[in-house]
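For this view, one protein chain was removed and the others were kept in their places.
All chains are identified by letter, namely A and B, in their written order; residue positions are counted from 1 within each chain.
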Amino acid sequence: MSDIAEAPSPNVPEGAAGTGLDIRSLGQILYLGGIGVAALGALLWLLAQWNEGGAGEAVDASTGTITLSLGGEPPQLDSTRGTDAVSFNILGHTMEGLLRYDPDNRLEAGVAERWEKTGDTMVTFHLRPNARWSNGEPVTAHDFVFSWRKVLDPANASEYAFILYGLKNAEAINNGTMPVESLEVHALDDRTLEVHLERPVPYFDKLVAFATYNPISEAFYESREGRYAADAEDLLYNGPFTISSWVHGASIRLEKNPHYWDADNIRLNAIDYAYFTTDPNATINLFKDNKTALAGLVAENLDDALQRRWKIKRFSDGAVFFMEFNHREDRLTRNYHLRKAIQAVNDSPELVYRIIKLPGNLPGASLFPVWLKGVDGYFRQEYPLTDPLPDDELGRRHLATAMAELALSEPPTLVMLIGDSPTAKKQAEYYQNLYKQKLGIDIRIDAQIFKQRLAKMTAGDFDIVMAGWGPDYDDPMTFADLFASWNENNRGRFNNPELDEAVNVARSSSDPETRMDAMARVQQILFDEAAIVVNYERGSVYVSHPRLKGIVRRAVGTDPDYTRAWIE
Amino acid sequence: MAEGTLSWERVQVEREVETVSRPSLSYWQDAWIRLKANRRALFSLFLVIALLAFTVLGPFVWTVDPAAQDLDQISVPPGADRTATVADDYAPWRGVTATPIEGDGGPVAPATVTVDGHPTTHSVRLYWDPVPGAGGYRVYRNILDPEPDGALGLPIAEILSPANVSFEDRLDLKALTYFYSVVALDDGGQESPSYTTVTADVTRVITAAEAVEKGLVEDASDLSPGDTVKMAFHPLGTDYLGRDMLARLMHGARVSLFIGIVAPFFFVIIGILYGSAAGFMGGRPDQVLMRFADFVVALPFLLFMILLRILFNVESGDSGIGPMLVAMVLLSWPAAARLVRGQILQIREEGYIGASRLLGAKTNYLILRHMIPNTMGVILVTLTFAVPSAIFTEAFLSFIGMGVAPPTPSWGSMCNEGLKTMLTTPHELIAPAAFISITVLAFNLLGDGLRDALDARMRATE
Partner (left out) sequence: MFLYGVKRLIQGIVTVWFIATATFFAMHGVPGDPLMNDKAVQPEIRANLEARYGLDKPLAQQYWIYLKNMASGDFGISFTQQNREVNDIIREHFKVSATLGILAIVFAAFGGILWGALTALYRNRMPDIVIMFLVILGISVPGFVFAALGQLSVVEINDWLGFTLFPVAGWGTVQHMIVPSMVLGLGTMAFLTRLMRSSMLEIANSDFIRTARAKGLPVTRILRKHQLRNAILPVITVLGPSIAAITTGGFVVELVFAIPGLGRYFVQAVQQSDYTVIMGTTVFYGAFLVFMVIVVDVIYGLVDPRVRLE
């Protein structure tokens, strides 16, 4: 075939290919193909022996097992060092603190069967005699003292140490100025834990339900020689379930803990987190295929879900998302009128209803989400925040003032720092267009991966940052101190003495009404000063297997919580 | 060889000593003839030209701003109905309140649910009779009839106070018939088993101010409520922010084709310089240079693409094209360098070079007359085949979220977005995927054709 003219070569006899096509040639190829298929089958079988995994149906009533997908490998199951939602979820099913939340989100007795307050700064917990570790040994007050000291030990470098700062001497220990033994938490005997507080902490009972307060058996911890929580057998459990197998990066299986004191009320035998994925399509496809018992929906899948006539449920995950302005000296956004202009044209209903499009999300107005409890009822019903409709005219007036004050001849260009998730990008593109249209402000989007965004936030390398905050405990305080001048998480360095004052009142007063009044002041200052612009309160919709009942979704604590679930 | 007339002929010498029947053809003329004979290659050449025209000239013909968001037409497929009725500006609704009624036994369904006013894409307003003993209400919305199996659809609202017996729906309303169901909740938040359903026929509306803002009419006073207007035309539909797909494809083509063509162009140039330097110098320097090239070849490509993509941090407002380009060039040049060096080494030993040298040709002449034309073919083929893989690389990076930064569109990032809505609005995926496929195909076929035409040794038999 060396001649050029023959390159497309139509003149070779059809189908001949030199050998002449006949049924025998085809037979040959198919015969060889058959051998190949057999070899492939053998190879597949071999490879399957080498890999592990595989899971059952979504719900298996005969064995009491449910199969689920999880957002990923839990990064840290050492409760003193864990920080992320996935780890806290597994810990919520396998461990128990002094107190916990019941299915109706009320605090109830956990390892402690009762507790009493003495004055404002002392709490005594009485542990139940039948609370046991999964090796059968009792959970004692010493286990709490050990783990709390561990959290505060600077060498342990716990990122959540601050949540224990209500304990007497805790902050000093964590700073390394006092030895860990000086922590004023004492095991009077195996079943009595006496806790002294630095100052009145009205919500201390809610804090104790947080995973960082979980107990750890000292003897077991030491016996693992630094491998504590590295694997299923490197943990001792005192919760409703234990980890029976953990294939790293692939699956985790929980089984009912026979030593759990309330084991009679746990009706599931096993929870199999057989799939680690964050991909919404994979999650939903697994659910469709009856491989998992619960799946979150995204806006793009809603129509499909309706066509399939699924029963869709909603919940709020408790987090609030907002745009934080940079209040540092050299920043344009330090200008009050510029911030007010942006606040005035902001239209959170449009964002939620047209862009996010997912029921469960609520247009944002206040830093304090609607589900927070106030004095008697809901905080936001007791202290409503009037959020005016978007007013382009007002926005332009504020902008004109800002430009005059800043001596700008045209609307400024601002840098908006965002994460690299598709949702964040979509919202940023929406805002970019909105501010350009309404105010003529150019937004330059700065999309960064997680840690780079954090580094830039900390360094103050932004004008506006899209941020969010999820609650750690069930008290408005978990949001209120976010913009206090001393808070490291106040990335925009907002500094307002009145707000600081209100936060101080709210965190130490023991009178609910005084506290909530102070929180309301925080809410109002943040709005009046346009310290932040609240975009939305996050929620979501999900579907679950019709036979699986008793799943609890909540804003604070283990979510989703299957501890009390059952198969019908 | 009828095309022989294309070529020039020697100046006739007086005495016809010998007539060589075949006229002399330059390398490129010869190649062009071969390319023309290859129908597929010619077709793909036209495709490539058409794609370039689409990219460069397209935005002048279709002048829609690719960043303009038409929030009234989000994810609209091509050819959808565009009529809208003019309505008054949106005004907030106070809602309806009622005194909670004490009741015993569990709450039942509301006696009636009423749609307040005319339901529009701006809002659908519902109110209902208070239910004795209710602690709150939950409102569902479906696009299908909840009967017979009680599939109520989306839980669109949760009303936590029994005093509030109304709800205003503004969530992503389309011109459809919706089925709204209201369920009463008891004090513990448990749903009552019965529900009341009402239907709402939603009409698409637009306010006069919006119509003017979008350039649909000149003057707001031309419109009075009830008039119909045609909304903006989007030939290929719109994306998730109501942006025109056609305009975005054109601008996305700039990114994808730019990366696809410019990156290979640069790394081939670097490859030529590096490879010919190594090839010419020979000996020790050649060894050292090529060993270094081997190192770079050994770097795992995609892993390093990702690494370099974050190393050359994309600054605010930057599209991220530059970093991606640099990363691609940094990692891809050694292949071209190896190829060129190999060619140069080979050609250096060819007999005709020796002959030319014997005839007294200077190095410059050798390079210009022999080396370059003889390597050009291979280089051009490499370049053409490098385009599809560069386009795929861009698409891959966009797929894992490390592509160009928003709001810059690229085909890869458009595909990535389109994948999510594949089931409901497939046009958002099909259009960019088709463009990627066509481009890749065109360059592959063109590469085949060029290879056949330019380099007899590399020719594939087909």
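Rule of thumb we're sticking to: a contact is a pair of C-beta atoms (placed from the backbone, for glycine too) under 8 Å apart; a residue touches a chain by one contact, two chains touch by 3 or more.
Keep in mind it's a predicted model, so treat the numbers as computed, not measured.
One chain is not displayed; in the complete assembly it touches the shown chains A, B. Only one of A:T94, A:S134 or A:S158 touches the absent chain when the whole complex is considered: A:S158. Here the missing chain is touched by one residue of A:P75, A:P512 or A:P546, and it is A:P75.
From the options B:G79, B:P285 or B:P300, the residue with contact to the chain not on display is B:P300.
Screening B:A37, B:L52, B:A175 or B:L419 against the full complex identifies B:L419 as the residue touching the chain left out. The omitted chain makes contact with subunit B at the following residues, 294-295, 298-304, 306-308, 310-311, 313, 388, 392, 395-396, 399-402, 412, 415-416, 419, 422-423, 429, 433, 436-438, 440-441, 444, 460-462.
Residues of subunit A in contact with the chain left out of this view: 1, 10, 12, 14-22, 24-29, 32-33, 36, 40, 43-45, 47-48, 50-55, 69, 72-73, 75-78, 81, 83, 154-162, 174-176, 227-231, 234, 247-250, 274-277, 279, 281-282, 285-286, 288-291, 420, 448-452, 454-455, 458, 487-489.
Here is the rule we go by: only the chains that are shown with their structure count from here on.
Subunit A and subunit B have CA centres that are 32 Å apart. Residue ranges on subunit A touching subunit B, taken from their complex, read 1-2, 4-5, 7-9, 104, 280-281, 298-304, 306-307, 309-314, 349-350, 352-355, 357, 359-360, 370, 378, 381, 389, 413, 415-417, 420-422, 425-426, 428-430, 432-433, 444-449, 452, 462, 541. Against subunit A, in their complex, subunit B makes its touches with residues 34, 37-40, 67-69, 71, 74, 92, 142-144, 149, 151-158, 160-161, 170-172, 188, 240-241, 310, 313-317, 401-402, 405-407, 416-417, 419-421, 423-424, 452, 456, 459, 461-462.
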